[in-house]
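Left out: one protein chain. Kept in place: all the others.
Presenting subunit A:
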Amino acid sequence: MEKRKCLIIGSGPAGYTAAIYASRSGLNPVLFAGLQIGGQLITTGEVDNFPGYADGVRGIQMMEDLKQQSERFGTEIRNSEVIHIDFNERPFKVTTGSGERLLSETIIIATGASAKWLGLASEAQYYGAGVSACATCDGYFYKDKDVVVVGGGDTAIEEATFLSHLVRKVYLLVRKDTFKASKIMQDRLAHIDNVDVLFNTELSEILGDDHGVNGAKIYNKKRDKEETLVVQGIFIAIGHTPNTKIFEADLSLDNNGYIKTIPGSAKTNIPGVFACGDVQDSEYRQAVTAAGSGCMAAMDAERYLSSRLQKNGIFCVESNINISTVITKNGINCIENYIND
């Protein structure tokens, strides 16, 4: 079976940065890009806040740059998706969706987060036929039409702003009576006259026929009033959920499903398993913080590998005793990562 020192899962800024550092450290990493190759940034239009791009950069371009940079140092990138990891065996046993099986001494998880959906039956019914979570992908189809954007955060305002240049009118539905978005994004919206912001308003049903979406039923909580908007597109921008499904049985997760790491590190509760990027960050969720944590994960992986001692066929870590607990396995003292609940 193929054996690796370092296996990285995910191809956003965290995964590629981990790959750059791991390959430069001689860990010969393999990176499984997964289904969303390039991560969430491939659906973003312009990225203006990543240091080094003085004039901004398109999200997809930035991801292609990061991919090339990681390949330059020898990272092997595969497009398949990791579907299972056996964390009980060392090296860890990894299975991919295309049937590959590998062993790896360390795992770096950078699986990111995915767009959240409202959960309406009509949302799934009309997905790709009027319902979208990507204005930069699908806004083109709504030129001179009316659309709804759902959400009150930065993503929702970014989607509404992008669409306002294409469509006739944007109805921005905000569940609460204020935005969650940053001030700079709210200010940007204030200068656009074809976006109607409807506070205290929820999307209760998506209406349509064989040709796709043709309306939205909305409910104003404050006025206890339901009405119907005639729109052709619905863009959902209500936040993200971490991609941790295949790890939930083994790794410590917080109440919202994000992977817990030891503060100041990328270490998870399992020695040799590291997490970086949005999959472990519900607070900042920026490309630059993801990239920074990717660097931390690769450095932690490299230090983990170089600090292990092998005794009687068992690898143990004998450093960093202040952030770990010592347990005994077959008479050998080993360090176990411990995360406070």
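Please note the rule applied: a residue touches a chain if its C-beta (ideal position, glycine included) is under 8 Å from a C-beta of that chain, and two chains touch if they have at least 3 such contacts; residues count from 1.
The working rule: contacts and distances are computed from a predicted model.
Visitor: If you look up the hidden chain in UniProt, what protein name do you find among "Sarcosine oxidase subunit beta family protein", "GDSL-like Lipase/Acylhydrolase family protein", "Thioredoxin 1" or "Iron complex transport system ATP-binding protein"?
Guide: Missing chain, UniProt protein name: "Thioredoxin 1".
Visitor: Looking at the full complex, which residue from A:F50, A:F73, A:F87 or A:F141 touches the chain that isn't shown here?
Guide: A:F141
Visitor: Out of A:F87, A:Y127 or A:Y219, point to the residue that touches the absent chain in the complete complex.
Guide: Answer from the full complex: A:Y127 touches the omitted chain.
Visitor: Quick one: which of A:G212, A:G257 or A:G292 touches the chain that's been left out?
Guide: A:G212
Visitor: Pick out which of A:G59, A:P242 or A:G277 touches the chain that's been left out of the picture.
Guide: Counting the whole complex, the residue in contact with the absent chain is A:G59.
Visitor: Determine and list the subunit A residues touching the chain excluded from the picture.
Guide: 35-38, 41-44, 58-60, 63-64, 79-81, 97-99, 127-130, 132, 134, 136-138, 140-141, 211-212
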